[in-house]
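Note that one protein chain is taken out, while the other chains of the complex remain in position.
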Amino acid sequence: MPPVKRKLFNLDQYQVPRGKVQIISERCKGCSLCLEYCPNKVLAWSTDYNFKGYRYPVLEETEEKYCISCRFCEEVCPDFAIYVTTEPELTAKPQSTQRK
Amino acid sequence: MKIILGNSHPQSLFAQRIEALSRQKLFACYQCGKCSSGCPMAESMDLLPNRVIREAQLNNGPVIMSCRAVWFCSSCFACAVRCPKGIDIARIMEAVRTLQMLDGKPITEQPFCEDTGTLPQIALISHFRKFNM
Amino acid sequence: MPEGLRVGYFPGCTLKTDARDFESSALAVARVLGIEVAELSRWNCCGTVYSLDAVNLMPRLASVHNLIRAEEEGFSEIMTLCSMCYNTLKQTNNLFTSKNNGRAAINDFLCLKPGYSGRVKIYHFLEFLREKIRPEQVKSLVVSPLAGVAVAPYYGCLLLRPKEIAIDDPEKPEILTPILSALGAKVIDFPFNNECCGAYQTAVHQEAVARRAYRIISSAQSEGADMIAVSCPLCHYNLSALQGLVRSTHPGLKAMPIVYFTELMARAMGLDYRTEIGVIPQDVAAAEARLRPSPNDPGREALK
Partner (left out) sequence: MTRLGVFICHCGKNIARTVNIEALREKAATLPHVVLAKDYLYLCSKPGQTMIADDIREHRLDKVLIAACSPRLHGKTFAQTAQRAGLNPYLLDMANIREHCSWVHIDGAEGTEKAFSIIKGGLGRLLYAEPLEPFQSPVTKRVLVIGGGVAGIQATLDIANSGYEVYLVEKSPSLGGHMAQLGETFPTLDCSSCILTPKMVEVSQNEHVHLLSYSEVTRIEGNIGQFQVTVRLRPRYVDETLCTGCGDCVPTCPVVVSNEFDQGLGARKAVYLPFPQAVPAVYTIDWDACLNTDKLIICENCYKDCEAKAINFLMEPQEKMVEVGAVVLATGYELMPVARIGEYGGDEYEDVIDGLQFERMLSASGPTGGVVRRPSDGRIPQNVVFVQCAGSRDPEHGIPYCSKVCCMYTAKHALLYKHAVPDGQVYVFYIDIRAAGKGHEEFVQKVMSEERILYLRGKVSKIFKSGAKLVVWGADTLSGRQVEIEADLVVLAMAVIPSSGSQKLARTLHIASDLSGFFSEAHPKLRPLESNTDGIFLAGAAQFAKDITDTVSQATGAAGKALSLLANDFIKLEPTISEVEEGICRGCGLCVSICPFGAVKMLPSTRTGAMVAGINPILCKGCGLCTAGCLSGAVTLKGSSFKQIFAQLEEMV
């Protein structure tokens, strides 16, 4: 396949799901699993601390980095401190992704 | 101008002399014209480089000996690096220049530019080298 | 800094006259990079342009003389600054390293026994820098980065063609990119960077060469270049001195400073290299105008 980094003609015909990450900061104990495993790296550490004294994840979305609603953070969180809601009207225009 | 082939004598004198002087395979050229496409001086040439080779293949002495294009070649080798057949066209140009000089034709009718005094030495020296001095 | 980096140096005619800034800046840069540049004690014209006549070996003798002297003086590597000298010496040297009967004929003619070996390696300064100096070393010496300056490297023909002597890819040369980047400059790639400037045709066909100069300069300009960096005194002349002539047919052409890449290196490294015979002073002035500091750019300030 040609290696040119071309814009893809029919990109606008594609949509990818977009989730909304909900963080219950007070439940978090800062284990960092969600940050570690988020495939699109949309999470970052908070600058402040929760009442337990931990930093907790906050959402850091940009044009290219957005929650793709894979819900893996939900699965790995040992404290049920994070979950994702998918909103049907919330779909994103995809970027063509680099291969792993 | 019609070219009469088959009874010229000797058969391919110019072609042979050019091949001997340049050590290039004249008849490897299939006239794709890539040399002419990218030649930086072609705008000033009376014959495009591929045509010079063609006339040599045709053994067309009069045209070759009066062709001025070879004097515009600045030996930049853009043709040589791109030639699909590996022909060093710059060497063929040099061979035609040599033949013209051996023939005693007035080598170049253009005078030097007016302000030769400001030219760097290298311009003059390399220009003289064209006369194989 | 690498120890004992020594190289023979063949200057050639123009480096001692019109292109003295090229030489002095290169020598200054070499010194701080720890390269001992030893000029050949005797040298003559490199014999440019390399003769393409396969039969007549005479025009090669000037080059051979220089190569013999380099060998006699014990240099296994010599370097040139001028692209034309590089091209001529390298092509002549190849006569001795490739299977070619020219070698025996030349040695016989010069009554040389055992004859020139062909073992002297010919470098252009750029090639030498690429092989022996890491860009980080250059970067570590930069005191006044060329921040925000868009430099278009121009290679011309003689370093890239014919392919036997090419120091880089003839169609996509980028040997100057790491150096200019290390200086902090923005490197401008433009399609005419490997196009011929018209070379020695400047002696007789100046209009034709001016047409070349126009296309090269305007192409660099349209890509956003502030200046063009060259490595050959003849390219330097054709692109700078003919700008006046270009303007007679293209009055709108904006002045484009043409500088040797070594001048940029010396400036960025804060080296004083200027010689008394400044070449084409109006050009250097124009280049300096480009580098004039803007109030909020400390990098430019230092370049004053």
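Think of it as A, B and C in the order they're written, each chain with its own count starting at 1.
Methods note: a residue touches a chain if its C-beta (ideal position, glycine included) is under 8 Å from a C-beta of that chain, and two chains touch if they have at least 3 such contacts.
All figures in this text were calculated on a predicted structure; none of them were measured in a lab.
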Neighbouring shown chains of the undisplayed chain, as defined at the top: A, B, C
Listed residues C:E72, C:D108, C:E136 or C:D169, member touching the removed chain: C:D169
Contact residue for the chain not shown (choose from C:N107, C:S219, C:Q243 or C:T262): C:S219
Touching residues on chain C - with respect to the absent chain: 169-172, 191, 219, 222
Residues of chain A in contact with the chain not shown: 1-4, 6-11, 13-17, 37, 39-40, 68-72, 94-97, 99-100
Absent-chain interface as seen on chain B, which is shown: 30-39, 42-43, 47-48, 50-51, 78, 82-86
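The rule we apply is simple: only the chains that are shown with their structure count from here on.
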Separation of chain A from chain C, taking each centre as the mean of its C-alpha atoms, in whole Å: 52
Where chain B and chain C are represented by their mean Cα positions, the distance between them in whole Å: 28
Separation of mean Cα positions, chain B and chain A [Å, integer]: 67
Where chain C touches two or more other chains, by residue: none
Contacts with two or more other chains, residues of chain A listed in rising order: none
Contact footprint of chain B on chain C as seen in their complex: 12-14, 17-19, 45, 47-56, 58-59, 82, 84, 156-157, 160-163, 170-171, 195-196, 198-206, 208, 211-212, 233-234, 237, 241
Residue ranges of chain B touching chain C (in the complex, touch as defined): 20-23, 40-41, 43-44, 72, 74-78, 80-81, 88, 90-91, 93-95, 98, 108, 110-113, 116, 118-127, 129-130, 132-133
